[in-house]
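Yeah, one chain of the complex is gone here, protein chain that is, but the others are all in their spots.
Chain naming follows the written order as A, B and C, and within any one chain the residues start at number 1.
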Amino acid sequence: MSEQSPNAVSNWGRWGATDERGTLNLLTPALVQRAAGLVKTGKVYSLSMPLEAEGPQWPSRHKTWRVTTFRNPPAERGSADDVVSMHSHSGTHMDALCHIWYDNQLYNGYSMPEHVTSTGATRNSIDNVPFIVGRGLLLDIATWKGVDHLELGEAITAADLDACAAAQGVTVQAGDLILLRTGWMHIFHSDRSLYNQGEPGIDVSTIPWLKAHDIVAVCADNQAIEVFSEMPPPQLPVHAAAIRDLGVYLVENLNLDALAADKVYECLLVIAPLPLTGGIGSPVNPIALA
Amino acid sequence: MSEQSPNAVSNWGRWGATDERGTLNLLTPALVQRAAGLVKTGKVYSLSMPLEAEGPQWPSRHKTWRVTTFRNPPAERGSADDVVSMHSHSGTHMDALCHIWYDNQLYNGYSMPEHVTSTGATRNSIDNVPFIVGRGLLLDIATWKGVDHLELGEAITAADLDACAAAQGVTVQAGDLILLRTGWMHIFHSDRSLYNQGEPGIDVSTIPWLKAHDIVAVCADNQAIEVFSEMPPPQLPVHAAAIRDLGVYLVENLNLDALAADKVYECLLVIAPLPLTGGIGSPVNPIALA
Amino acid sequence: MSEQSPNAVSNWGRWGATDERGTLNLLTPALVQRAAGLVKTGKVYSLSMPLEAEGPQWPSRHKTWRVTTFRNPPAERGSADDVVSMHSHSGTHMDALCHIWYDNQLYNGYSMPEHVTSTGATRNSIDNVPFIVGRGLLLDIATWKGVDHLELGEAITAADLDACAAAQGVTVQAGDLILLRTGWMHIFHSDRSLYNQGEPGIDVSTIPWLKAHDIVAVCADNQAIEVFSEMPPPQLPVHAAAIRDLGVYLVENLNLDALAADKVYECLLVIAPLPLTGGIGSPVNPIALA
Partner (left out) sequence: MSEQSPNAVSNWGRWGATDERGTLNLLTPALVQRAAGLVKTGKVYSLSMPLEAEGPQWPSRHKTWRVTTFRNPPAERGSADDVVSMHSHSGTHMDALCHIWYDNQLYNGYSMPEHVTSTGATRNSIDNVPFIVGRGLLLDIATWKGVDHLELGEAITAADLDACAAAQGVTVQAGDLILLRTGWMHIFHSDRSLYNQGEPGIDVSTIPWLKAHDIVAVCADNQAIEVFSEMPPPQLPVHAAAIRDLGVYLVENLNLDALAADKVYECLLVIAPLPLTGGIGSPVNPIALA
């Protein structure tokens, strides 16, 4: 049930009236094969933050809970297991395309009240995302600006993205998975109170840029990709535009320090959400191969 | 605290007295870079089964629970999230090296009572596994045997593994991640009662084979990798030997049908466990690039 | 913000425009003291069903989950604890007055969208119910009808309630907590498939009766107090009228067999919900003293 989005920058209908996958449609085998060619040294990076009660988490959400159960019969084989209670949007995680809506419409015009209930989502859910695999492009804004981290409320514009890419000597390509480094994850460790007031991040000037460049995902080392300076933020316009209008994927709470230290600007990036049937998102452990 | 395992087939001490990573030590950048060269067409496969209450699960464990929460204020942006309660050993998942012990010792001689408690594990936990990346080698035993699936209690021996590889025209290499296809996952769908009685799988004759070939992981389309025919199984000797003695990783409940249909015998395989601090395992969504 | 309910049978405004407690307002100290006088022998009955995965539960809800954690250091004191994941509406439980609404209004006219969110309820929540204590009146419909249990879809009318009381030689009094026995809990054990198709229970003719008699609560040995014969029921009119219009409390999944066997028609009844801040209901273990 695809309807014309009133918003000028939209991908609705681009991949058909019944599409639920959004920009995943751009990740062709040819693109993946080219990205695999970026693996030069075989060095592998995990880009996740620890998944634990004290890990990065939107402050109003419950903390991640894990307890361990075990059996240790004296003369036999013993074994252990865990029980985990968590929000799917916990720690390093990605949003499904049903995560955000306005005017009661999801990406590609689906009706929110019809398709999102306590049981889960019947359109645009995380199990429509078996994987996100492609060229990871690191835009290390913090290093480009010569700082340890950007400031609270500091906006990253489309012009900043271009300038940073140019400074790094890389070209943005269609199908890219942007790895955006603000340095803000350092504040998670050093000043939790400041961390929970907002963040630096991209602003709405990047929305046309995301569409023009056919970006598939934006993965950042902050809580919500976009800039805001009060908690809770009165609005998250980039979320609304990227997810709901463009069908672009957002992945939050990454740790990009190792990639940046090695100046790995291009990589084969593999993101593998848990196949939670009807789910609204998933914790992830993004893997970069360089 | 490394002690000589009484068992003849062991990797204890091989990577040092304080090693907690086991066979991950074999996944060198050179090996990863060679594996990336296996990506010929860019076709990508997710090898996971759905993660949901009705997904594959050891029958005595609680089912995976997901409920969705949402906010839909009439004139504003709405959003949703999930709350998930699950065992870390749920659906398609991998075991950490602290999952199994005997004689109160974990892999590499660590004391179980000292290191595994309700709070979690302080040695050999899943957060010691930032990723498993290497050459995935599909051994499609079912197709080799000309059947849809092996039978309950049917053992796969070391000789079978060699013969299957030969029949497929592939060579087992050090550092391989074996993708073992029994066809048993079909029974999960077609005969749940039979499925819960046991399974076909590898037997103890494969233990020296795993060591001799320096296999890093065995990933199978059954519940527990190894053969057994009563539930619960009185013992799981392959688990004990592979995990506790060899530091080999076991990944269970995969779906290998698509790989098998396309005869993808070699691939770049990426397994990215959730970084659950102190955890005993993790659900995973293994990704194969061919 | 109290508005006149369009429904003729209503308690809105009766206890003030800002009331959130509904019929609890009728449980005066005098009434409680009289009920305490009903304790003749000191025999005590727990009226709950087991709270466990296989206990009575609305079929579309996740089952109750409990795992036990423990510490058993060899030479020291050991201890254990549990982790429980459950719906508040699990097993024997009671509904808060915010559980049901229509026309976007809760009991006493409160706006549902304003007061019920994923965070919980800010009006009519379970923590407004520190206790329900009063005269428990057993109406053993099954025994009165000479059957082990009423039939699927069999309605209990206001006339039935009166006739049963008369046959038992008891008088309904203002402030009573009705203990309604249908025998349907036997079907939970003997025919789960039938049990999940619906139930016998009270019908809408009892709504004016509940108001006329100033009943505070209806506690029954079925899943939903009221009669229905398809799952899920297209509507639950007694829920809507009792909870939302009258501010009457519903308590479900009781076991009333022991009370009935001893012909305990009157008792001091104590129901103590868990004080879940903002909660929509609570598991309970109702205690009858005779």
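Here, a residue touches a chain if its C-beta (ideal position, glycine included) is under 8 Å from a C-beta of that chain, and two chains touch if they have at least 3 such contacts.
It should be emphasised that the depicted structure is a prediction, and the values quoted were computed from it without experimental measurement.
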item	value
Given C:G153, C:P208 or C:P275, the one touching the chain that is not displayed	C:P275
Omitted-chain contact residue, chosen from C:K63, C:H99, C:H149 or C:H213	C:H99
Residue among B:S85, B:N108 or B:T206 that touches the chain left out of view	B:S85
Residues of subunit B (touch criterion as defined above) contacting the omitted chain	60, 65, 67-69, 72, 83, 85
Absent-chain interface as seen on subunit A, which is shown	53, 62-63, 65, 67, 69-71, 73-74, 81, 85, 113, 117-118
Contacts of subunit C with the absent chain, listed as residue ranges	27-36, 39-44, 46, 48-52, 55, 61-62, 66-70, 72, 76-89, 91-92, 98-102, 104, 112-113, 116-121, 127, 130-131, 133, 235-236, 239-240, 268, 270, 272-281, 283-287, 289
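Note that in this section only the chains that are shown with their structure count from here on.
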item	value
Angle, in degrees to the nearest 5, of the Cα rotation that carries subunit B onto subunit C	180
Euclidean distance of C-alpha centroids - subunit A vs subunit B, Å	26
Whole-Å separation of chain centres (CA-atom averages), subunit B against subunit C	47
Length of the line joining the C-alpha centres of subunit A and subunit C, rounded to whole Å	45
Per-residue overlap in subunit C, given as positions that touch at least 2 other chains	65, 67, 69, 85
